[in-house]
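One protein chain is absent from this view; the other protein chains keep their places.
Chain IDs A and B follow the sequence of writing; residue 1 opens each chain.
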Amino acid sequence: MNSKNSKVLILGGGIAGITAALALSRLNISVNLIEKSSALGGMVRYFCCKATESCQQCGACLLNDSLQALAKEPIVGVHLKTEVTNIKMDAKEFLYYFSGPEGAGEGRAAALLLATGFNPFRAEDKPQYRYGTLPNVLTGLDLEKQLRETGSIRRPSNHILPKSIAFIQCVGSRDLHLNHTFCSQVCCGYALRMANLIKYRNPQTEITIFYMDIQTFGKDFSLFMEQTRKQIRFIRAIPGEIQNGENDQVLLTFQNDDGMPSQKKAFDLAVLSVGIMPGLDHLFLSNRLGLSLNPDGFLSTGQGRLIPPEGIFLAGTVQGPKSIARSVAQAYRATEEVIAYLKLRSVS
Amino acid sequence: MIPLQEFTKTPKVLILGNGLSAFETAWQLISLGYGVVLINPESRIIEETPFLSLGGWSVQDYLKDQRESLEKNPNFIQYTQTTLSAIEGFAGEFSAHLKSEQKDWTETVGAVVFAPELVSETQFADSHLKPNAQIITLEALTEIFSSLSQSIPFREEGVFVAFTPHSYIAFLSGLDAEGNVADMALTLSLALKIRKEYQSQVVIFCRQVKVAEEGMERLYQACRDEGVIFFKFDQAGPEIIRSNDLVTLQFVDAILEQPFELNPDLLVMDSVHSLPKEIRELALSAQIGMDESGFLQPANVHLLPQASMRTGIFIAGSGKGPMLPQTCIEEARAAALSIHHFFEGRSAEEMNREVVVDEGLCTICLTCVRYCPHQAIGWTHRIFIHPFACRRCGICAGECPMDAIQISGYSDHEVEKKLTALQERRQQVEFIQPRIVIFGCQRSAGVVWEEVQSSKFKVQMEVEFISMPCAGKMDPDYLLKALALGVSGVLVFACPEENCKSIHGNTYARERITEAKRYIEEAGLNPDRIRFEHLSSNMVWYLREVVEQFLGELKEKKAH
Partner (left out) sequence: MDRLDLKKLDPNFKHRVAQELGGEHIRTCYSCGVCSARCPIEKIEPEYNPRKIIRMILLGMEEELLKEAFLWHCSTCYTCQESCPQQVNFTEVIFALRNMAVRKGLAPAGMGVAQNLLCQQGRMYEVGDFENEKRLEMGLPKIKGNPEDYKKLLED
């Protein structure tokens, strides 16, 4: 039987998990990092570089820096294609059972760090936008992937560059009807940065952003918005639906912001800015570890995150929507709390 | 400058600030076993507002216990009404020059944390207004309500005259500049409180409702449910007209396209937040870097989360920009970890590379000192590169006019060896194809090259990759050597602008390459045999595209 013991068990090999693993390893604290997919990197491994003439600070490249560093860390045990099937407290330690490519086993750890990430909103759950039915409707994640693989966006229907693109913000977020009364915090950032990137590579593309409120992101945000407003059209209304147009164009109906009646306009491509939703492992972890879910459905350690419960720490989007920058900061914060906890334990 | 002796790390940290970020950082560092000197420029401690309605989370009790414990701890010292005038020396042993009314002195500390609170200024002058019974700043109103909940007698009784069910309270939020979520949280919390406790009508004028934080969308919804009215503007905002004592707001509702006017019984204006002047001046003189909006920490993702440009100096909290209390706590704890890493953490392999200055070649021209982005080089009777502060980027080595600086693994000698080996390999086999050499930053092009190797990009025979710790290490000599050895073309890949881990390495590289191309042209060679590109570690497609294009161009030229 495989046995894995370490000071800290980290569940989830995305940017938060990796950052925490590295941070702990640098202090010679042994870590087992368990990841259920076949590669490290979580969602960020699909994200593209959004630099135009200069970096737009999305943070996607930080993943590669961390992966590079992790490859050289001797005391982090990385276990891919491995899942934790059960976990519980046993004599003030975490006892967990896992199943992986080499079979099943168990392990122990003094502290547990959960970094299991998020689930992107399923655009099919907004059927009026016909994602999956019409070819030229994509999500923000589809856009990231295409840009990362090829550097450009092509219309799925005929593989040519779109001359006009519409971004629809807040898809799945800020939605009482879906019981998602929260802002996903990253969609304004990724949509505007990718819009700038597309414009940089193909300046003749016309880009329109349909929004309710633009959120602040990154540094020097006012300057960013000043530049962005010069080349991208902002319309303060959310389109009601997407219909099929001629030549596979998408027809969006929306209340224009000039007091005129609603308009139906054709675009070559529509992009749905889907939000960050609770991950798939939340209920399992919540049950086994007695953790509550916050009102938005994400894992919570209660007490407003001031003092985490005994030995369990959260980092990254498992705890709620956040950007890459904040996930990294939270991973550092969680590591600091782990260290304080381990120190306390060794004393008592 | 420090004399040459054993480099040490004094386990004492100096924290600059007097609010939540500063105290939480202090607390965490004390718990980790460090000594803390907290420099408070004022005599008071800045408290957090007690009534922020974000999911029933209150900081008050936690902070009270923490402050009490801190004050009792022998490793914690606080100096009030003291300023930090300069930070000399290097990480591990900074000399912090302090100044209070009574004395001037120097503390030796291993690390420094900038954790200041921001100052707020309401732009009354722009609208020809000044605070009176009907016009108040958001900060002042917050203080009034805070003192209410602490049963401290308040001075501004006048304000409460406005809180009747028939009166209108107007908030102006984020209209002059892009708003922020911290001010929005305050505005919404106050609006909700006023609606619930006094039933006054509340109207909020803003550009964007900032809800990108946990609990904010629910707070926004609670406000709407309670009857708070929002007017949103794309540009500008309501026009403020002042006649005698009457304030009138004139505006157009974008949804109805209907002009309105309102004489609010109380007008609450928000402010512009900025760093205190002394902090800004210190940040500039200490060369820790700032962004273009006047806040701490330049806009470079490699400094995330808490680093500054100067090793050993960290940034935590609102100094980066207005933020919520829970974010300040996160910042403080992350900063404590970064500091712990600096003192106790095992350095990455890169940081252990030897950096040697050849005294025989060095003329103490101080070029390296000026170019180092991390203030890691000092001099006495000779140049020395501080082992803790140096990040092994190689910019100094690339700039040094005498090539006196060498980094192990990337020395001039080692690079030349690789180029010569290339030449020898070429001579062994008949090649018709053009040969190119790629110099790439190891964190961007290096990563891409590895990924490309594991795929079937069949250029191994034609392309040689030489890794650089940073494009800033690129020496034009390498280009010339490569060309002299018969290489057809040289590609240099650097990270995108403002994405360089060494801040300016990519820019310096580009400038050197541009100059080198000029020399080459003057020498009668085709400058297009050298190409400089920006590349990120997740842009595999771009490297392929550039290499294929470049090879294609070179083949064409060869054909002619």
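Brief remarks follow.
By definition in this document, a contact is a pair of C-beta atoms (placed from the backbone, for glycine too) under 8 Å apart; a residue touches a chain by one contact, two chains touch by 3 or more.
Computed from a predicted structure; not experimentally measured.
Only one of the listed residues, A:Tyr190, A:Phe254 or A:Phe313, touches the absent chain: A:Phe254.
The missing chain, though absent from the display, is touched by one residue of B:Gln250, B:Thr363 or B:Thr380; that residue is B:Gln250. Of the options B:Ile46, B:Ala133, B:Leu148 or B:Ile229, the residue whose C-beta touches the omitted chain is B:Ile229. Per the touch definition above, the residue from A:Gly189, A:Pro239 or A:Pro278 contacting the chain not shown is A:Pro239.
Interface residues of chain B with the unshown chain, by the touch rule above, are 168, 201, 203, 220-221, 224-227, 229-230, 232, 250, 253, 255-263. The missing chain lies against chain A, touching residues 128, 170, 174-178, 212, 236-241, 253-255, 260-262.
Just so we're on the same page, only the chains that are shown with their structure count from here on.
Averaged Cα coordinates give chain A a centre that lies 22 Å from the centre of chain B. For chain A in complex with chain B, the residues that touch the partner chain are 23, 25-28, 47-49, 51, 53-55, 57-65, 68-69, 72, 148-151, 174, 176, 181-183, 185, 188, 213-223, 225, 234, 236, 257, 259, 294-296, 304-307, 320, 325-326, 328-330, 332-333, 335-337, 339-340, 343. Per the touch definition, chain B reaches chain A in the complex via residues 28, 31-32, 55-59, 62, 177-181, 208-218, 221, 232, 234, 254, 256-257, 291-293, 295, 297-302, 304-306, 320-321, 326, 329-331, 333-334, 336-338, 340-341, 344-349, 443-444, 447, 495-499, 501, 534, 536-539, 541-542, 545.
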